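Of the protein chains in this complex, all but one are displayed in their positions.
Chain naming follows the written order as A and B, and within any one chain the residues start at number 1.
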Amino acid sequence: MSVEWMASILQGAVQIGTIYLFASLGEIYAERSGILNLGIEGMMIMGAAISFLFTLAYGHLAAILAALVIGMVLGLILGVMAVSLRLNQVVVGLALTIFGTGMSGFLTHPTIRGGVLRTLNPHIPESLLMIQEAPKLPEMPIPILSNIPIIGRAFFSHNILVYISYILSVFMWFILFKTRIGLSIRSVGENPGMADAMGVNVFLIRYLTSMLCGGFASLAGAYLFIGFHPFWQEGMTAGRGFIALALVILATWSPLRAIFGAYLFGGVEAIQYRLQVKGFGAQIPQFVLMLPHIVTIITLTLLSFESVRKRLGVPAALGVPYSREEA
Amino acid sequence: MTYSRIASILTTVIAIGLAFAAVAGILTAMRLDTYRAFGVILAVFITPRLLLQAILRGLPIVLATLGLAIAFRMNFWNIGAEGQIYWGMIAATGVVLAHVYYGYLPDLLVLPTMLIASFIAGGVWCLIPAILKAKLNVNEILTTLMMNYIAAYFVDYLIYGPWRDPHGYGFPLSIPFPKYAKLTFVAENPSYTGLILSIILAAMVYIIFRFTKLGFELRVIGENLDAARYAGITIPRVLMLGSFLSGGLAGLGGLSIVSGIIGRLRPRASPGYGYTAIIVAWLAALNPWLIIPAGIFFGGLLVAGESLQATLKIPNAAVQILQGIIFLFIILGEFLKRYKISFGGGRGVR
Partner (left out) sequence: MSSHEYLVEMRGIVKRFPGVLANDHVNFGLKRGEVHALLGENGAGKTTLMNILYGLYRADEGEIYIRGKRVKIRSPKDAIKLGIGMVHQNFRLIPTHTVVENIVLGLKEVGFVLNHKKLEQEIRELASSYGWSIDPSAKVWQLSAGEKQQVELLKALYRRAEILILDEPTSVLTPQETKALFNAIRRMAEEGKGVIFITHKLDEVMQVSDRVTVMRKGRVVVTKNTSDTNPAELANYMVGRPVIFTLQRKPMLPGKEVLRLKDVYAMSDKGVLALKGINLRIRKNEILGIAGVAGNGQIELAEVITGLRKVIKGKILINDVDATNKSPREIMELGVAYIPPENLRWGLVANLRVVDNLFLKAYRYPPYSNRVMINWRKIYDMADELIKKFEIVTPSKFTRTRALSGGNLQRLVLARELSGIIGGGVPDLIVAAYPTKGLDVAATEFVRKTLLRYREMGSGILLISEDLEEILMLSDRIGVIFDGRIVGEFKAEEADIERIGLLMAGAKVEAA
């Protein structure tokens, strides 16, 4: 196991981990305010599909913006149904995932894609209509820092979205724990009745976090495509959205811990790819791949013990619709 | 038939109608042949040959949904039907392999053994999160979801590893099931077998709900946990028994996939049946007799999707969109029902 190999793994960990990081950051905010978003998988793949189409039609920036918008729209739907209509979040989320998966496969299908692309950009060159891939986000190694052995390659030789994810994680941690609005968000997820009585607008906060979660999930999908693997395949998110749900639990709903978790999951995936290439077949990694899920179950179990729950628990009002009861 | 019952069914029908209209809108916007597309979809339910296919493809959905009906009735959110289906597949394949390589059983007993094995495997897989819920109150939505991935990876491991067909040219497939291990062994057309199996199990679930102590206890626990304790019901026991049955039925769904549809085991053999089942359960309001047509309906959509892709070059995914929109509208319809019931009075038969 050479240094070269290690550096490569670390770089892969960050590369892949960024997908999970974006997704889990949004989900953390949603769950902290009490919204369980099972639509995350559908939002992610929609982001990937939209970024594919928009990159071909316009370019990377348009792709990222479009993905954000579509994600926020889907998040808004979740918000309306879960918050105002107080419908069951699990069922709504799953429906959104099925819808998103279907929509993404539909729009990118060879027979439909052409029409969509032409609608977006009537001047699009004929050659782009049938290809399965799009230009990747360029790598932007940071001068000096990227020359540090191992670390440089691992952290400072990536594309811009990865760097944005670094800043974003810290920023979102700060907002959640050190600002007034972060306190309001957390309180809404713990005791919405109390927050409401103290003047916090529970409904607005949940709407905003739903949209944020959708936007970030979609961004994760966009990154997956243009930043990591710009070859379109139907269903290319491969359940990563749901895995992000596990990640959020493992990270006990903290953005900083989510960074570690995301890179851990990313690292496991990176190792799996490398092993496959080396011809080990896909066997050995299965149990490794299972590990995050098993650990998540164990974490959930531990979190259920009174003593632990007091310190680190699940947001108390997670998944429970809030209604202001007439006393 | 009371007022609220009629209104309820009407709302569901309208929801489905609106969903179809929405998808028609999307197809038309893409300048696709909407008219013919709906013709294809309709054909599935009118043409006997295709209808039988729909029944077969819907079989795993029906079985898993019956299982979910039990779990949801007691408010146990079993999101893990997918994993339980996988374990059903694993157990069934395991029996086949054991028989082919070691010959423990007479050929005729293989299918029944597979039936029992897949039921138990699925049941146990659901029991684990249930025990965590019963003893430690661990949220079952998240645990059952995680269990799905563990199950799927385990199937991957088996198929890429010890259970890979040595004569399969390296493809990740198990050996093809011998004749007596497939549903076709029972009747020429597996759809008939599937239909009969569905009816028998739906009847059993119906009997459980209506006539057994367990069914009554499931309902009470699902409605009011405090009253259940007060009534002397041993909640953990019911929780575990109910989950076992729930997972077991899903396991049978897995059996129907490997024995009825594919004829062998491979990774990702279930295209999300377990998740579809959740919403079908909702759609059918946990009523076993509505579950059968609902499951066949969504099985039919699957068949229609493939047909659309083959004949009209419309992506299979269009059907998934239809599915998703149907679900969303039905859920919205639920809101209206709730609204109406609180207005129109809650009188009426259960």
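Just so we're on the same page, a residue touches a chain if its C-beta (ideal position, glycine included) is under 8 Å from a C-beta of that chain, and two chains touch if they have at least 3 such contacts.
It should be emphasised that the depicted structure is a prediction, and the values quoted were computed from it without experimental measurement.
S.K.: Of A:S184, A:T237, A:Q286 or A:T299, which residue touches the hidden chain?
M.R.: Among A:S184, A:T237, A:Q286 or A:T299, only A:S184 touches the chain that is not shown.
S.K.: In the full complex, which of B:A19, B:A54, B:A130 or B:V220 touches the chain missing from this view?
M.R.: Spelled out, the listed residue whose C-beta touches the missing chain is B:V220.
S.K.: Touching the missing chain, which residues of subunit A?
M.R.: 178-181, 183-184, 186-187, 190-191, 193-195, 197-200, 310-313, 316, 327
S.K.: Can you name the residues of subunit B that touch the chain not displayed here?
M.R.: 211-214, 216, 219-220, 223-224, 226-227, 229-234, 345-350
Assume only the chains that are shown with their structure count from here on.
S.K.: Under the definition above, what is the set of subunit B residues touching subunit A in their complex?
M.R.: The contact residues of subunit B facing subunit A are 26, 30-32, 77, 79, 129, 132, 136-139, 141-143, 145-147, 149-150, 153-154, 156-157, 160-161, 172, 272, 275-276, 278-279, 282, 313-325, 327-328, 331-332, 334-335.
S.K.: Which of the residues in subunit A end up touching subunit B in this complex?
M.R.: Per the stated touch rule, the residues are 36, 42, 77, 81, 85-88, 90-92, 94-106, 109, 111-112, 115-116, 234, 239, 242-243, 245-246, 249, 281-283, 286-287, 289-290, 293-294, 296-297, 300-301, 303-305, 314, 318-319.
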